[in-house]
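Take this structure, written in structure tokens, and hold onto it; I'll ask about it next.
The complex appears here minus one protein chain, its other protein chains still in place.
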Amino acid sequence: MDLSFTPAEEEFRDEARTWLAENVPAEPLASMDTPDGFEEHREWEHHLFDAGWAVVSWPERYGGREASLVEWLVFEEEYWASGAPGRVSSNGVSLLAPTVFDFGTPEQQDRFLRPMARGDEVWAQGWSEPDAGSDLAGIKTKAQRDGEHFVIEGQKTWCSRGAFADWFFCLVRTDPDSERHAGLSYLLVPADTEGLEARAIGRLDGEPGFAELFFDGARVHERYLLGGEGEGWAVAMATTGSERGLNLRAPGRFMAAADRLVGLYQELADSRGSDLDRRDQVVSAWMGSQAYRWQTYATEARLRGGAPIGSEASFMKVLWSELDVELHATALRLLGRDGERADSSWMDGYVFALSGPIYAGTNEIQRNIISERVLGLPRR
Amino acid sequence: MDLSFTPAEEEFRDEARTWLAENVPAEPLASMDTPDGFEEHREWEHHLFDAGWAVVSWPERYGGREASLVEWLVFEEEYWASGAPGRVSSNGVSLLAPTVFDFGTPEQQDRFLRPMARGDEVWAQGWSEPDAGSDLAGIKTKAQRDGEHFVIEGQKTWCSRGAFADWFFCLVRTDPDSERHAGLSYLLVPADTEGLEARAIGRLDGEPGFAELFFDGARVHERYLLGGEGEGWAVAMATTGSERGLNLRAPGRFMAAADRLVGLYQELADSRGSDLDRRDQVVSAWMGSQAYRWQTYATEARLRGGAPIGSEASFMKVLWSELDVELHATALRLLGRDGERADSSWMDGYVFALSGPIYAGTNEIQRNIISERVLGLPRR
Amino acid sequence: MDFSFSDDQIMFQEAVRDLLANECPPEVVRSAWENDTGRTDGLWGALAEMGVVGMTAPESAGGLGMDETDLVLLLEEAGRAALPEPLLEHTAVGIPTLAEAGGSIAEAWLEQAVAGEATLGAGADGGYAVGAATSDLVLLIGDQIRAVPVAGASLVEHQSVDWSRRLFEVGGEEVVLDADPGLAFDRAAGAAAAQCVGVAQHLLDATVEYVAQRYQFGKPVGSYQAVKHHLANAALKIEFARPTARHAAWCIAAGNPDRSRDVSLAKALASEAVDLAARTALQCHGAIGYTFEYDLHLWMKRGWALSAAWGDAAWHRNRIAAALGI
Partner (left out) sequence: MDFSFSDDQIMFQEAVRDLLANECPPEVVRSAWENDTGRTDGLWGALAEMGVVGMTAPESAGGLGMDETDLVLLLEEAGRAALPEPLLEHTAVGIPTLAEAGGSIAEAWLEQAVAGEATLGAGADGGYAVGAATSDLVLLIGDQIRAVPVAGASLVEHQSVDWSRRLFEVGGEEVVLDADPGLAFDRAAGAAAAQCVGVAQHLLDATVEYVAQRYQFGKPVGSYQAVKHHLANAALKIEFARPTARHAAWCIAAGNPDRSRDVSLAKALASEAVDLAARTALQCHGAIGYTFEYDLHLWMKRGWALSAAWGDAAWHRNRIAAALGI
């Protein structure tokens, strides 16, 4: 056990920090859940990619620099500490890409990974349906084979930024007689497919951050099938592991937020005196971010030793999502009279954080997973 | 709505306070879970009873003074504020007596209530069994009719102070072919019955506060059957209502404990400075006791208006039991290096409090009741 | 000691509840989110007609001579309906404060206010006054109470997360009222507590209804023990906050010496109750609760705002500690 960073890791950190200091926009971009903000964020992804920072852990041929997992975690620490914009490409890069690496054909990898990483093609997830949220196996959207094509009928919902995305990765039922986990397939669908309409739904903050997708005879070629026909559940579950685990929300994001919270407390304490009850909440947020940091580095060592990420990923999902809510709620309380104002980055962050315990498998489901699969309690 | 106490209520309060100030022992009695302490507490019950304070809300013929529910609550406030001893008769007075009033024959009422109130006969509850704790309907102890007698075979456990008690109120299966809620009866059993052995079990603090009861052909006369034969479940549920509701743990007990906690904080703050994080926990305890107080007075008005106590009693059980744990845990934290000492009344109180969320229906079961019977959520 | 409300009080509550159920459905609340004023069309007038608007004024000034114990049930109903009208500022704070101050300012404003012809606003000094632009006279409550006529005042507007709450910094010509600022503040905090209870109750009720009919994995979501216990915990918070809010109202009306401490008890518990109810409601709804089109967020955001307004839980806990001498 040596918890110092190696000279190479420190050098990598310095390089990232220097580049970010010189390149992060001085003014925050508009919300990526608005049409203009979405395009601003896409531009930023181009810029990141062209400098080699979009997907540091990926192979060079797809625009990465083959960084280690530790280096990726270091990059995330620096990225968020620098105040850089949110990642509009993250659903593709974090959720879909691991699946493409594992299940995609070489042709699919060559076709999709690079444009995804550069933000040339931004991806949205098309899994949930009005009656299949937490219970994903209840999916009803059908994709019937017609020669080399699948013809899709049905409805998807809660597609983040689905009104602006270029592509969707969807879970659909290709065997019309199947039930639950069987007979599903994982299809990649271009947004401009005829017979597919994306309608924006307002998110909690009023921005059109969600979309509903209506499929009415949308035809998709079989070359866009990821993994085997009817094997969608297994393919999807691999993506779910990424969603909850190391890829979607690295500790650096929350370390940076906790540091900003400490700064907010200092700033306000100067003007109106200390307030020890609230101070303890600030300490809680900082502690949570640090605990997540060390647990993640410990997990990295476990993975490097050959262990799978497995159900332990649920620990991380619960931690970061609840930490994020508490951290932002604390900030709003610190802000006092300004806590209810809509025009603050803390309120934006709070509203966004509130979705964390719901998406990617509710935290109730995560706690089921922890108790049943990690602790081994009886399912019923 | 008038939340001032009437002159009569104030006079009642003054009378109680005056008597208690003059009569409460200066030194705390030994633990009632030890043989000597048990008898000391019994003596105290005699003294209370003879002065008319043992069962203020009962009819005069059984030793009460027919006080109103408000007056009883006032008495409890004064009783606990005075530092008076715990009530060794409370299982009888609070849990069994309401059932005797509702289901007992006039002969049973005349036979049992007065000695129960005076502590001449101290009662213990014989309901739980090794395999029937929360799941009370799983009771296996059998009581087979033999003429005018029931012959009991089986085992009970977790009988508080069962090693010292004079009588047990038991739930037994009188119909050997019955299952679950049917075929149970409510039997009153003298401790000196032949074929009944009570063996002490150590409680968490090491004192012999529990007993296991072993029934091996113990014969009990049918005049000791409370309610109808085979109707034990309904009779028992009436007692359960009392257990969780207004009778067992009045707000005064927790108001007094919270006041002592405030005093402890003040005393320690003088010697080592303030400590605002812990101060907030003290405030929480005080708030909880006050919230319980006002909710109880509001419930009193509801009951006076003719509403049943019903499942809302579960709100009270959860509140006071969790408040009691937090309150004492806070005290131990305040005590610092002395927090782990075994010889403190706060540690005794903490250990006792820990049983609260378990007995009288675990708090998990109370939350089921709240959600299913108060909120009306589907059972499955 | 009698915690029961009179038949008249209950009837008044039911009348207001019926009015709001009919006239203040979610689409009316939404209209106040979108329009220029943050207010509804006509609801304030309807409440004035029922006598609610001026109920806290003495009968001599055209009011009903009622006090906080009469008002508290109506404030709970206002919360339950997410009513976007100034019942707190005008009826709970403004009118009794003007009546207490008396003098020329009361002469100038009180009768109009009681009749609903003038609207009173209120805000913490150094904070925001909600709806100042649709008020005629704003009371700024700090170490003293400063009354600022809105005609000629400078108003700087900020947007609340609850779009019906129009937040204003108010400056301008002022009169210092001869009234107790501590009492006025407690009236506001106590009223906010009662509204928090009402908001929390609606959030709980709406969620119970939703989870009973939403199926996942072949069962109603509300049949899962985790969901049940989330909702039981929210119900517990509400069950114990409500009587303290009513008790606080009585303390204000009766001039109880522990008034400030017990108003803080109520506001701290009510803030915590509505915070938990909002979190629980969203979590048990899942994604649909996270959409702007679904109505739940109207109450969630009102709850966030009211929880923080007139002292959040931490502020009131500190005040309790001071009152307890710790």
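The chains carry the letters A, B and C, assigned in the order they are written, with residues numbered from 1 in each.
Convention: a residue touches a chain if its C-beta (ideal position, glycine included) is under 8 Å from a C-beta of that chain, and two chains touch if they have at least 3 such contacts.
A quick note: this is a predicted structure, and the numbers were derived from the prediction, not measured.
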Given that one chain is not shown, what are the shown chains it touches? A, B, C
Absent-chain interface as seen on subunit C, which is shown: 224-226, 229
So that we can see where the missing chain sits, which residues of subunit A does it touch? 1-6, 9, 70, 262, 265-266, 269, 274, 279-280, 282-284, 286-288, 290-292, 294-295, 297-298, 300-302, 304-305, 312, 315, 318-319, 364, 366-368, 370-372, 374-380
Could you list which residues of subunit B touch the chain missing from the display? 128, 131, 133-135, 138, 157-158, 201-206, 210, 275, 277-278, 325, 332-333, 336-337, 339-343, 347, 351, 354-355, 357-359, 362-364, 367
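Throughout what follows, only the chains that are shown with their structure count from here on.
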Just list the two chains that share the greatest number of C-beta contact pairs. B-C
Farthest from subunit A by Cα centre, which chain is it? Let me know. B
Subunit A-subunit C separation of Cα centroids, rounded to whole Å: 38
Between the Cα centroids of subunit A and subunit B the separation in whole angstrom comes to 52
Residues of subunit A touching 2+ other chains? 277
Identify all positions of subunit C at which a residue touches two or more other chains, and write them in rising order. 227, 314, 317
